[in-house]
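To start, I am sharing the structure in question, which I have written as structure tokens.
The complex appears here minus one protein chain, its other protein chains still in place.
Chain lettering (A and B) follows the sequence in which the chains are written, and residue indices restart at 1 in each chain.
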Amino acid sequence: MKFSFKSVLLGTVASAFMSVSAFAGDLVINFDDLNPGPKKAFEEAIEDFKKANPDINVTVNNTDREAHKTAIRNFLTNDAPDITSWYPGNRMAPFVDAGLFEDITDLWESDPNLKDKFAAIKPTMTRDGKQWGVPYTFYQWGIYYRKDIFDKLGIAEPQTWDELIAASELLKENGVTPFTIGTKFLWTAAGVFDYINLRTNGYEVHNDLTAGKIKYTDPRIRKTMENWKQLIDMGAFVPNHATMSWQDAIAPFANGDAAMYVMGNFSVDGYKTAGIDLDNVDFFPFPEITPGIPRAEEAPADAFFIPANAKNKEDARKFLAFVAQPDTLAKWNATIGQLPPNSASEINQDDKFIVQGFDTVSNAAGLAQFYDRDAPAAMAKAGMEGFQQFMLDTSKMDEILERLDVVQSEVYK
Amino acid sequence: MFPAPIEKASSAKQFAYKASLPIALFIWLLPLLAIFLTSIRPAADINTGNVFGIPSSFQMIENYTEVFRQSPAGQYLLNSLIITIPTMIIAVSLACLTGYALAIYNFRWAMPIFFLFIAGNFVPFQILMLPVIDMSNRLDVYNTVPGLVLFHAAFQTGFCTLFMRNFIKALPQELIESARIEGVGEFRIFWYLVMPLVRPAIAALAVLIFTFIWNDFFWATVMLQDASQLPITVGVKSLNGQFVNQWHLVSAASLLAAVPPVLMFFAMQRHFIAGLTLGATKG
Partner (left out) sequence: MTIENTMVSHRNETQMGMVAFAGAALAVCLICLFYLVDIESTASILGIEQLVDARVPNFFIRLVLLIGALVSAFILIINTAFYKRNRIVLAPWIFLSVGLTFFIVYVIIPIFTSISYSFTRWNGLRRADGSSTAEWIGLENYRMLMEDPNFYTSLWNNLLWLVLFMLAIPIGLGIALFLNQTVTGIRIYKSLFFFPFVISQVVVGLIFGWFYEPTFGMVGEIWGFFFCTEETNIVGNVRTVCSVDPPHILGEAKYATYGIIVAGLWPQIAYCMILYLTGLNNVSPDQIEAGRLDGAKGWKMLRHVILPQLWPATFLAVVVTVIGALRSFDMIATMTSGGPFGSTNVLAYYMYDQAIGEGVGRYGYGSAIATVLFAIMLVYISYFLWQMYKDEREGR
């Protein structure tokens, strides 16, 4: 994340103007990514929208992602923009339940793009049988690995759990830690958990668990943990993960001390920054564990919503329809190196990660949003702390799972 | 004087004492020295493990300008000032009024109100956090610098009142009595008689509040969200996430955050210590 003095200044000016009371034809949009790539893609899309709709006066307020997470709780009530970015799945649930988001089922039914081209992602935009937002990007998760190390040791991309374990053992014998990870901010551990769970038990179990319908002490979840334990106990993860962020964890990967990373596609940029030649990095989907289980993937989406208190809902719908167009999404996601949710969008054929990612998610039997977006925040927090603790000490498994049951029984009341 | 003055000891002991002073200081400030050295090192030193030794080259200017170039550190420092100075002025002025009222007038409520200020001053921040957020929200000042300043000023009024009241209480009360007998109005007594006498207390409070507010992290985290408004304490923490494994830049930014209160402390040392140790000699 880089700021320049100028961008901060511009941000200040923008926020000063944003709250000026809106006239008809004014469209205020709150966005939440100041990172250079996403910022550029968003600004380009806004320019295109302005060209297409010269009568609409668009005002943009772009803030830092973390700040946005807190600020949205307040501006939805007090000072609502006409469009705001936010996340689908359980993350939108509190706002939907408090009546702070506009129901846009009408748009999903009438707009040709939303009607037909968003089938894979529609369920995550749905709550109470209605649709509440329009996704503009999503990205695949999977295993990023050091191709040069794999080649040197003659390891092929593992297709099954046994192959993964065998590869890990071979790496260990050669002094390479199989996986790097940084669990200081917890969610990275949830990525590993989700994948082992999706592969051990499948999509339904993931959904039922995050919806509070299955207990954590359920034998199926125990099986997931047992599989994970196998990896942890063999020393497959870097030892000091609890003090590292996901960016810190790139360092051993870059240095060649660790060979694999269970991550989202946004990390590719981090590999570049850390000085890894991208020819030496490649991607494979998380291997099969229980044979015959349909392959579901983690593919978190980001979306736009209309606040219930928006002043200009008509133009806001126009903007959402504009975003849903295949061209808009193709251009946008080409800039940020992610996947367009519209299945009719072109993708960048030169980017091997995008090509593989698109292939992975479009053939998936189901798309999960990620543990901390599918589960309510309070559950996710406790769950991820439990996963971190488990990674540090697998002998605490029963204790952790029992505690999560208690939290679950309180959170889903 | 206790312990016995070292001048009375043997010259060997005196020498040992004088020699031990810088050694003790060196150990005491070791963390700070280490971080200072790190802040003037080139990045390569840290990666090659030269953390203790002499930097391979001195990059003080480069590293510090890099911090300003790569991050809005200048903006953060400015924001800190914008938050700190108005708070200082409001809290100290209000405390002059309240402290005066509680020290000079012997009314029945003086003691309970005084205790209310003291007790409020000690409550944990967390019990105030959610209502203050909710209230600021409804007053439309959440996520604005003035909203934060108002809260800070109100909260610091507690400590400042405690300080002012005790200071004014220690002034000779006969002065005020005789002014009253001569028919001078209450507000004139306050302004022309008492205010000039409490100048040292105002100075002490001003430096203390400056330091407290400058170093505040919690309330700024809670009350401000826009990156463009954050003070340096919050800014420096977010830089820690931004400069991944670039400890030389994190160190430089941290030291920058520490400079203004340190300058304030050295410039106003006597007042500062007088403020902090209020009550340490009473009894």
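Definition applied: a contact is a pair of C-beta atoms (placed from the backbone, for glycine too) under 8 Å apart; a residue touches a chain by one contact, two chains touch by 3 or more.
Not measured: the values here are computed from a predicted model.
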Touching partners, among the displayed chains, of the absent chain: A, B
Residue numbers in chain A that touch the chain omitted from display: 16, 19-21, 69-70, 73, 76-77, 79, 91, 94-95, 97-100, 146, 148-149, 152-153, 174-176, 183-186, 239-243, 255-257, 307-309, 377-378, 381-382, 385-386, 388-389, 392, 403, 406, 410
Touch residues of chain B, complete complex, unshown partner: 1-3, 5-7, 14, 17-18, 21, 24-25, 28-29, 31-32, 34-35, 38, 46, 49, 51-52, 94-95, 97-98, 100-102, 104-105, 107, 110-111, 113, 115-120, 122-135, 138-141, 144, 146, 150-151, 153-155, 157-158, 161, 185-188, 190-191, 211, 214-215, 217-218, 221-222, 233-234, 236-237, 240, 245, 247, 250-251, 254-255, 257-258, 261-262, 264-266, 269, 273, 276-277, 279-283
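What we mean here is this: only the chains that are shown with their structure count from here on.
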Intercentroid distance (Cα basis), chain B paired with chain A, Å: 41
Contact footprint of chain A on chain B as seen in their complex: 70-72, 74-75, 137-138, 140, 142-143, 225-228, 241-242, 244-245
Complex contacts: residues of chain A adjacent to chain B: 1-5, 8-9, 11-12, 15, 34, 63-64, 67-68, 70-71, 74, 77-79, 245, 247-248, 251
